[in-house]
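A single protein chain has been removed from this complex, and every other one stays in its place.
Right, subunit A next:
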Amino acid sequence: MNFWETMTGSDLTREWKAFEVRAAVLPADHRAAWEEIKGHLFPYGDFTGRNLMPILDSALGLLEETAADGQSIHEVLGDDIGGFCAALAGGEGARSFRDRWREQLNRNVARKLGRLGG
């Protein structure tokens, strides 16, 4: 990654395109799961979403391998895609937007209470 790519995120756009090309040849149910996985993983992204790239790559890899085996998406992921994504992103404790908001809220409340002398 060179400086230009860091500033413009052009490498990310290129990687996204490559992902979508790979996803386009998957069977329909795997492709639907891919859309769902992307949606579930977004909250775990950092500011640019760069940290998600290797995670998305490995998830797509799993979809490709299992599609080649002829497995149904239910055999692969069961019915808990959200749980699968949480585990993929590093377990329940993975920092997400929500965690950061929660932290900020807690901090603000603590400060307000402190000011009231509570």
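In this text, a contact is a pair of C-beta atoms (placed from the backbone, for glycine too) under 8 Å apart; a residue touches a chain by one contact, two chains touch by 3 or more; residues count from 1.
One rule holds in what follows: contacts and distances are computed from a predicted model.
Missing chain, UniProt name from the options "Ferredoxin--NADP reductase", "Type I-E CRISPR-associated protein Cas7/Cse4/CasC", "DNA-binding PadR family transcriptional regulator" or "sulfate adenylyltransferase": "DNA-binding PadR family transcriptional regulator". Residue in contact with the omitted chain (choice from A:E5, A:E35 or A:E75): A:E75. Touch with the hidden chain on the side of subunit A covers residues 58, 61-62, 64-69, 71, 74-78, 84, 87-88.
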